[in-house]
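Have a look at this one before I ask anything.
What you see is the complex with one protein chain gone and the rest in place.
Coming up: chain A.
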Amino acid sequence: MIELDKVAHSYGGGELLSGISLTLMPGSFHFLTGPSGAGKSTFLKLCYGELMPSAGHVQLFGRDVGAMSRDDVAHARRRIGVVHQDCQFLDHLPLAENVLLPLTVAGQDTGAEADNLIELLSWVGLARQAASRPPELSGGERQRAALARAVIMSPEVILADEPTGNVDWDMSLRLLQLLVELNRMGKTILIATHDLNLIRAAKAQVSARVLRIKDRRIQLAGADL
């Protein structure tokens, strides 16, 4: 689905990531960990075409990102649900419309999705907040909303960047639960987090591979995780 081949990235200075090769197989569950500033968010952005590799190749659904037109990238993103680290929303629209946004921009009839939307919002525990605007929500609510938006198009891959960054432990477990359920439905999941407790909790439920960014490279974490 998503394939990185000897990928390197730099923001202009030295290389932040280099020699990264990784294939996300359908239905797999990955964690990506590493200290803050290691390049986890950068890695995820490479995986959905927001950033271009400075060396190597990124393939999305079998096509090289570098050779794709901007429209092709837009279409590929519809097959990838992204939970952004800072949960980007349109602040002038109510939560419900924000969650429906991927359908709206794809030109799909959002009216037909009304039932799905209610179900999805109650699934992430936000049914009551449907009419609120994103700035009125708490950090945890926004992160759950971001997850709902990431899955509304029923994407094949879900990339989540610190999805539990702003929430307490109970809520973290709940969000993890949602992602585990999605994985059981066959979705490919990649979660970037520095929260090792979350990874341990997940490993009790699914067989997840844990990757660690160290010295600009990605390595498989040891059995201690």
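By our rule, contacts are C-beta pairs under 8 Å (C-beta built on N, C-alpha and C of every residue); 3 or more make two chains touch, one makes a residue touch a chain; residues count from 1.
Note that contacts and distances are computed from a predicted model.
> Given that one chain of this complex has been left out, which of "Succinate dehydrogenase/fumarate reductase iron-sulfur subunit", "Cell division transport system permease protein", "Deacetylase" or "Cytochrome bc1 complex cytochrome c subunit" is its protein name according to UniProt?
Record says "Cell division transport system permease protein".
> Tell me which residue among A:S28, A:T110, A:S172 or A:T193 touches the hidden chain in the full complex.
Of these options, the touching residue for the absent chain is A:T110.
> One chain isn't shown here. Among A:P53, A:P102, A:G140 or A:P163, which residue touches it?
A:P102
> Against the chain that's been left off, what residues of chain A make contact? List them.
Chain A touches the chain not shown through residues 50-52, 70-71, 74-75, 77-78, 82, 84, 88-93, 97, 101-102, 104-107, 110, 149, 153.
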